[in-house]
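Right, one structure below, let's go through it.
One protein chain omitted, others in place.
We just call them A, B and C in the order they show up, numbering each chain from 1.
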Amino acid sequence: MRSFRGGVHPPDMKHLSADAPIEVLAAPEQLVVPLSQHIGAPARPIVQAGDDVRVGQLIGEASGFVSAAVHSPVSGKVKAVTRTRHPLGNTVDALLIENDGQDRMAERVGEDNPNWRDVSPRDIVDTAMKAGIVGMGGATFPTHVKLSPPESKHIDTVILNAAECEPYLTCDYRLLLERTEDVIEGLKLLVRALTPPDAPPNRVSGIIAVEANKKDVFLKLQDMLQDKTNLLARLMPVKYPQGAEKQLIKTVLNREVPPQSQRGLPMDVGVVVQNVGTALALYEAVRFNKPLYERVLTVSGDAIDTPGNLLVRVGTSTEHVLKARGITDSASVVISGGPMMGIALSRLSTPVNKGTSGLLALSSSENWETMPCISCGACVRHCPMQLIPSKFSTLGDVGRYDETEHWNVIDCIECGVCTYVCPSRRPIVQHVKIGKAVVVPLMRARAEELRRQQEKEHG
Amino acid sequence: MCPVLPVTVAASAGGYTLFGVLVMLVIGAVLGLVLFAASRFFKTDVDERVEKILDVLPNVNCGACGFGGCAAYAEAVVYKGSACSLCAPGGADVECRIAEIMGASVGDREPLVAVVHCGGGTRSAHSAAGYYGIASCRAASVPGLNSPKACVFGCLGMGDCVAACKFDAMVMGDDGLPLVIESNCVACGACVRACPRNIIQLHPLKSFVHVYCINTDKGRDVRKACDIGCIACMKCEKICPVDAIHVINNVAVIDYDKCISCGKCVKECPQGIIVNMRKTRKEIDRLRQPVPGGTS
Amino acid sequence: MQYVKLVIAAVFVSNFVLAQFLGLCPFIGVSKKTSSAVGMGIAVIFVMTLASFVTYLVYWKLLYMPLGIGVDARDYLNIVVFIVVIASLVQFVEMVLQKSMPALYRALGIYLPLITTNCAVLGVAQLNISRFGSGGFAAGLLGATLNGFASGLGFTLALLLMSAIRERLDEADVPLPFRGVPIAFVVASALALAFLGFSGMA
Partner (left out) sequence: MPPDLQVSVSPHIRSQETVPRIMWTVAGALVPAGLVGLYVFGWRILVVVSLSVLSCIVTEAASLRARKLPLARLRDGSAVVTGVLLAFVLPPHAAWYVPVVGGMVAIGLAKQLFGGLGHNVFNPALIGRAFLQFAFPLQLNHAEWPYLIRRPLLEIFRGDVASADAIAGATPLAVLKDAPGEVFSGGWSFWDLFSGYMPGCIGETSSVAIILGGALLIALGYVNWRLPVAYLAALVAGVLLFPVAGADGALRAGLPAIFDGTYPWQNLAVHVFSGGLMLGAFFMITDMVTSPMTSRGQVIYGVIGGIMVALIRLYGGYPEGVCYSILIANGFRPMIDRFTMPPRVFGQRDIAAGGTS
């Protein structure tokens, strides 16, 4: 099986939660629903303290095109507009909602929309926007933006990313296993949304890419998609970061997305990548016009008594979710997301949001002593973006972060492979983040300078 | 070059010097002509300001300015716009003269000093989590890393400002907060740029009352993060006789043009976060004196 | 065939910088950045080759043969004449560079005129005289020029190695008192130690 160059094989630890079917976690009394759970401008609250809300009712409208709507996960009363911690570390505006426990549905939410199959591509994109659907693989990029590429870019493939290459995480696997038909319907909707009106139906093909450690799902998908002309399942080798967009496209279609310096995006090579959860959410939104206010995530780790996969309402606090599965005192690190790219939380009050694919509690302590780089070349061999990671850390040690631009630091996807394999335990990803924080303003200033000069010449 | 040059003359002892002079004359003349022709042929025009700056510079070619020599530095100032103040041996007057040649004016402005607007040291600010990673403030405030300190605005105390200061005007206090040694501080702004949380600002040297907090959260959240943070109780705003202090976005901010450093707000503030620097200056100078055996 | 051996000898065995320790000041001065090192290397090769050619010519045609001044005394003018010739050559190169490659000219800065006083260039001129005196004039001239070129090549090789090493050392945690030039000298001595392996070569 072909794959991208580089990458690494961490122990996948999926056995802890792979066989646990998805359970519903009851919503707590109080939920803090963040207004910015997506890439783009935060949503504007349209309810005040004291308003009564129902499940699925719009409580924050998208401000601008690259933004996403936010809906109430429970029915009850809005207590206040407060601020809360975002996993990324910054604090964001949020709505504190008191749950009355009755789960009163907003109107038309949950009703089966009879002619959902022949909805026009335009309506699919509108539904995605109204339902606040965002990429659920962790990037949380608003789906309606991805589904409306500019005319110049013609899309020929939609890839459903079922790689789930992060260790411990099994939520996509369980979704695929238990709700295979709905995910396939979701993929069909995605394909139809991206098929230009004048083109023949099977111009855009849909591929569900699964890693080889989830063979049962792959076989099930294969026989369900036999008769479909433009839909197929593809098996991929087990390797981290197989699920990263550029690496996924390289493995599945052997195309390479151009680098950041040329503002490369998957649509430049005619591809749109979506997460399995996103496809399912789109299906539920189009058919049952159910907005995105809950998602499946994996709770696992060696400091969790009973690891499992839970359907959790957005806004539930991390503490509530972890307590539901029994967190032991040996936990020293709580991670939102996977162990390779996830974020270590300092406060368990941080609420679950649309992009939280996992909550892990690990007991391994993180005090690896950093040693000097012995230029063993492991990071250079394993880097999936074929960069020279050791350069970022050696330049970082002497504070010359501005020179990392020359070594393409902005193209780093921060997958963590270099830091994982480094025998000297050097925090290369942290050096990259600092490098980007130094280089991006420099590039912006230079572009600004260039633009002002051109204006002076033509002005 | 006729080979018949009087060999006999060369043979006599006196002839060596005469002969040597003769040969040098010939070679010097020939090469001089060649170079003259070449300089005409390879004429390049040079910005005359480079010559002027070169005259001003001490022409010691010491390289302290970071360039290969005085000529390289002169060209760097003219072509690349490098700073006028890099000539160490030249000092201030060379800097002024270069600035005049380059047309920039070096006006004298009111002396400023750096102030660290955070009082939440290890004794009063709460820690949120153990931090593992590169020991620098900039590293500890990258996106995707939760703040190790409960207060997401406060000083992380990892000394980026102390490292950035080239005039030894910053020293790390024992409670994990940087202290500004005002006599050394030339307000160059290096620390202001170095602090990733923008806690350090430049204020007039003459005013010595400062608010040591920039936490814009509401009072309830501030208390959770730090014992002495500004809880926006507005008392200072009411007491101030010259209306120089206002609570903007949940934190008290001083307008240094109006402030007369009367210190009324210092006594009024329940959190004690507004501090009269006069008495602490003595303490800082004490800290600056090299304690025998101690390291700053 | 012995020309190949002459080149190998000049580049490796009796490398001007690492074996004969000539031309150390530009070797340390310019090796801070590889770009300026390349420029300096080319300039030195050009000057050394030309200088060898011209000085050998001047010596045999002008100073020694026609005037027939006493055998032992004929060398007293060498140093003076060679320096003048080399100085004018460097001046010529400087003008050419300023015109054609101003960026390189500015990068080299003070070190380009410094080639005049560079002992390597004067050294090669002197060496040529003593080594290629015996054979015929034409063979000697070719040998001298080739030796000049090879020595220039050896100098440039050492300079490039040094500049690459120093750029790597800029990222190293060298103890404070040794940063910059001191560590450059330590590296130069280590390189010399390595090149000593070639001593004794025929």
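Methods note: a contact is a pair of C-beta atoms (placed from the backbone, for glycine too) under 8 Å apart; a residue touches a chain by one contact, two chains touch by 3 or more.
Bear in mind the structure is a predicted one, so any value in this text is a computation, not a measurement.
Hidden chain, full complex: it touches shown chains A, B, C.
One of A:Gly277, A:Pro339 or A:Gly435 touches the chain omitted from the figure, and that residue is A:Pro339. Remark: the residues of chain C touching the chain excluded from display are 1, 8, 12, 34, 160-161, 164-165, 167-169, 172-175, 178, 183, 186-187, 190-191, 193-202.
The set of chain B residues touching the chain not shown comprises 127-133, 142, 144-146, 148.
Residue-level contact of chain A with the missing chain is found at 2-5, 8, 10, 167, 246, 250, 254-261, 264, 268-269, 303, 319, 327-335, 339-346, 348, 361-362, 364-366, 368-369, 371-378, 380, 384-388, 390-391, 406-408, 411, 414, 416, 419-425, 427, 429-430, 433.
Convention: only the chains that are shown with their structure count from here on.
Counting C-beta pairs in contact across A-C and across B-C gives the higher total for B-C. Taking each chain's centre as the mean of its C-alpha atoms, chain A lies 42 Å from chain B. The mean-CA centres of chain A and chain C are about 61 angstrom from one another, to the nearest whole unit. Chain B and chain C have Cα centroids separated by 42 Å. Along chain A, no residue makes contact with two or more other chains. Within chain B, no positions touching two or more other chains are listed. Chain C makes touch with chain A in their complex at residues 170-171, 173. If you check the complex, the residues on chain A that touch chain C are 372, 394-395, 397-398, 400.
Against chain B, the residues of chain C that register as touching in their complex are 58, 61-63, 66-70, 73, 76-77, 80-81, 84-85, 88, 91-92, 95-96, 98-99, 102, 106-111.
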